[in-house]
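For this depiction, one protein chain was excluded, whereas all remaining protein chains were kept in their positions.
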Amino acid sequence: MGNVFGKLFRISTWGESHGAAVGVVIDGCPPRLPITAAEIQAELDRRRPGQSDIVTPRKEADQVEILSGVFEGVTTGTPISMVVRNGDQRPGAYDEMKDKFRPSHADFTYQTKYGIRDHRGGGRSSARETIGRVAAGAIAKKLLATALPAGTVEMCAYITRVHDIAVPADALTAFPTIEAIEATPVRCPDPATAAAMIERIKAVRADGDSVGGVIECRVRGLPAGLGEPVFDRLEADLAKAMLSLPATKGFEVGSGFGGTLQKGSEHNDTFENRDGAVRTSSNRSGGVQGGISNGEELVFRVAFKPTATILQPQATVGKDGQPTELMGRGRHDPCVVPRAVPIVEAMTALVLVDHCMRQNAQSATFNP
Amino acid sequence: MGNVFGKLFRISTWGESHGAAVGVVIDGCPPRLPITAAEIQAELDRRRPGQSDIVTPRKEADQVEILSGVFEGVTTGTPISMVVRNGDQRPGAYDEMKDKFRPSHADFTYQTKYGIRDHRGGGRSSARETIGRVAAGAIAKKLLATALPAGTVEMCAYITRVHDIAVPADALTAFPTIEAIEATPVRCPDPATAAAMIERIKAVRADGDSVGGVIECRVRGLPAGLGEPVFDRLEADLAKAMLSLPATKGFEVGSGFGGTLQKGSEHNDTFENRDGAVRTSSNRSGGVQGGISNGEELVFRVAFKPTATILQPQATVGKDGQPTELMGRGRHDPCVVPRAVPIVEAMTALVLVDHCMRQNAQSATFNP
Amino acid sequence: MGNVFGKLFRISTWGESHGAAVGVVIDGCPPRLPITAAEIQAELDRRRPGQSDIVTPRKEADQVEILSGVFEGVTTGTPISMVVRNGDQRPGAYDEMKDKFRPSHADFTYQTKYGIRDHRGGGRSSARETIGRVAAGAIAKKLLATALPAGTVEMCAYITRVHDIAVPADALTAFPTIEAIEATPVRCPDPATAAAMIERIKAVRADGDSVGGVIECRVRGLPAGLGEPVFDRLEADLAKAMLSLPATKGFEVGSGFGGTLQKGSEHNDTFENRDGAVRTSSNRSGGVQGGISNGEELVFRVAFKPTATILQPQATVGKDGQPTELMGRGRHDPCVVPRAVPIVEAMTALVLVDHCMRQNAQSATFNP
Partner (left out) sequence: MGNVFGKLFRISTWGESHGAAVGVVIDGCPPRLPITAAEIQAELDRRRPGQSDIVTPRKEADQVEILSGVFEGVTTGTPISMVVRNGDQRPGAYDEMKDKFRPSHADFTYQTKYGIRDHRGGGRSSARETIGRVAAGAIAKKLLATALPAGTVEMCAYITRVHDIAVPADALTAFPTIEAIEATPVRCPDPATAAAMIERIKAVRADGDSVGGVIECRVRGLPAGLGEPVFDRLEADLAKAMLSLPATKGFEVGSGFGGTLQKGSEHNDTFENRDGAVRTSSNRSGGVQGGISNGEELVFRVAFKPTATILQPQATVGKDGQPTELMGRGRHDPCVVPRAVPIVEAMTALVLVDHCMRQNAQSATFNP
């Protein structure tokens, strides 16, 4: 019942890990936006399994097909349906999961809620579900880049921590480039930290274990005025978007949890006139004040827990309620965070475009 | 545009800090629920200003009037409209704010987004807006307690940290009682920590400064099966609810950000058969797996930044864009966190009731 | 659960006929629209009971109070809460209805659905509920008149039939003026027909009986492009809006049911170039094609059944399921149609403003 996201730029995702296909329908994309399957594919390729030696080896081309809503290279304003056929299914690898609940997976809760579950690869609870998000997000990103003054909005997400290996304080004050982020498969723009992260991921994989980490996302060039208080604050919708991702356990914007260690006199972002514009001299607010973007950099972080699937024996119970042991199988990511980077970007783009449309609905309708 | 919350138990809040009144309309409350104004008032009194010597001295009775939807002591299934008249308005105290943007407040963003703002006391961006949430939450709490097996669901929220004063690890393993929480005005159930927190709040107030902190919320007795993946995961809707509150900067569920420091083998909650039920032997998941409650305790935390209003001179700019200085005035909370406790509970109850109704819509419609 | 209307210009109405008050909250009204209580009152006065000798004599000032969202004479972009206190309640007049179901009223269905009902004057099912719609509609009308090129959009609704007394064919080809419509209490702009309608209404009232009729609504000056196929076609949303009104039994747009008697070659509206614009030479489409306004006059009609309350003895059953007789009491309209005219206009304005905002959300976000 909760597979629709967005109010005006609205997506419906569908599909299971080992079903026939996964996909998405977008309703509300403005017409005449030039878009190609290649642009969408580029984002899917960043999310794709098998892209490096620190992610799952499942072989999926993840080739997107656009079935509607695009005509002669541009959107028509009608629903855009996109589908990716599943390829390298090995449902047999999941036979054991049919009757045993994998610890910290969604097996037990899906079974309890629905009274049934597609146990193959986690079914709907698989991160494979995010393909539809990334495909839709690719269009949102294009729209975001095009809808506002050219060259203004820039977005990036990257890893700041894997397990206990973190980017040193102040190493990333400059806005990271896509090139720096994509320079290594771990998507951390600080080269030394990236190397250590990769090493750690390989080490835990060798142990059949897993790790999690933190992704930071930054957006610059956003206009002030996005966000719809009191409930649909920009950070509230971002928090929901991020916590809707598999394996996420936390969200913070600007100073976040750390900001609670400061006093108001230290934490407040004072205003100043910079180059004729009202700006803040610091950015502990993270680009939002009162739920509305203030024109400063939007900055938030998302916590991802260690991958639940580990290749070690674990105690669990079966569908019959009896204690048993489960030996992890199947192909999996020892650390989901590198592949989550484009997903975080996609969700961010979806939220921002939706809020742009909501703000425009008001400001374009009446502007005395 | 974002003043409606919930899908089935849906609330619309309205009102400004220094306008005529604030209030809420609830659409979707099931009929025949016994409810009295006194029950709602009890929750509002916990949120009320002037309740202790560590909160704002603004004098407001915050007396609720039920205007519709309740007949002969029970709900009728029609919209419940509740209103609280504003009393101790001193708009004159805010004259300076008319033309100056208070740092880290919503003055600048509201002015930019809407081209106008009710500057008196922050208008709609004031935490006074949360009165409607608490009134609606009181009904949601009653429903939550009554709708499920009697005595099953228990909820509590409390402060675990103010500035750098935190409850010691393991001090709160037992589920805190309401009495312990309400024993002090700071709403921390650990007496020694509470005393230190109160002292700190008084100290920063004496300096004209402010502090923030962290609230933890726990719910036990929830059935497994609440949450609607993939977007409306239980924790995603909770994250949105919490980040929609004034002054919040972060949300985490279960192990949260700290969980990223563990390996999968350490972090996974293994299943066991306890007293004939499928239970987890630990609760790093925080009561949700795959976006759905698993029957364990729901545990999450919310970060509140230090109050933006401080009684110290701050640099800022005016509506004319020119640099100026602002001396904080008006009545304010040196720390908003104690009064935020009932608000966090209210939002939690609203999310949980909405999800109960969503789950029931499915399970009661077809159950072979 | 169904008391919220609109997607972007969203209203929540509340209140019962003999409760404390009725009202509405609007979320999504653009900021800086000048609006006064007097402008809203003017529309409420057109809906008000006791306004003439052919409507119910219930005495209600229906005085509106704006509680939020308007500051210094203009909207602020925050929710607008409006309340009308109920005055001339005589709940005692409804004691008999407590235990007996009035034929063709909502007594039985409310009792069955909710297991309870406020029997006084029909409670929520009373047409008194429409006060909130008319108050919100007044703001929508103002916005509609102001948002688009000045003087362009004109709307009118009027009665074309009462019982079997109908406006002669072709009597209303010209767009009726408000003055002509409001010239008589029956709100039919054709004077001779109006006189006959009034006579009929008085005659049935003398018999303790009632009649229904048909309202036509026309809007000119609408831009082409409003409407969101495939489900939210302009006429679909209008149909829903109209059938959501008490006592309505039918809706038709353009040629309506009568159009089914023509062949395609007779019914089609051919296009022509008129004064440099693409126009249709006829308007059997009623201003909508494919669910989208085409710039021609929007024309639709709504059927209202005869008032269910009649002052004659009627057979019915009681809450105990036993047959009994009911003698109609209370104050009522022998014909609801005259007072329904401003309500139809209000709902039309709400739908049109919502669709303007939806269209603007798209066209203002991307326009290459």
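Remarks
The chains carry the letters A, B and C, assigned in the order they are written, with residues numbered from 1 in each.
Note that contacts are C-beta pairs under 8 Å (C-beta built on N, C-alpha and C of every residue); 3 or more make two chains touch, one makes a residue touch a chain.
Predicted model, so just to flag it, every value in this text is computed and none were measured.
In terms of the touch definition stated at the top, the absent chain reaches A, B, C within the entire complex. Considering the full assembly, C:Lys305 is the residue among C:Arg32, C:Arg220, C:Lys305 or C:Arg329 that touches the omitted chain. Within subunit C, the residues in touch with the undisplayed chain are 1-5, 13, 101, 103-106, 108-110, 112-113, 124-125, 129, 161, 163-164, 204, 209-214, 224-233, 235-244, 246, 248-257, 259-273, 276-278, 280-281, 284-286, 288-295, 303-310, 312, 314-317, 321-323, 358-359, 361-362. Taking the whole complex into account, subunit B touches the unshown chain at residues 7-8, 28, 30-33, 77, 143, 146-147, 353, 356-358, 360-368.
Residue-level contact of subunit A with the missing chain is found at 1-4, 8, 10, 12-16, 19-23, 25, 27-28, 31-32, 65-69, 71, 74, 76-81, 83, 113-118, 123-124.
One rule holds in what follows: only the chains that are shown with their structure count from here on.
Subunit A and subunit C have Cα centroids lying 45 Å from one another. With touch defined as above, residues shared between interfaces to two or more other chains in subunit C number as follows: 8, 28, 31-32, 77.
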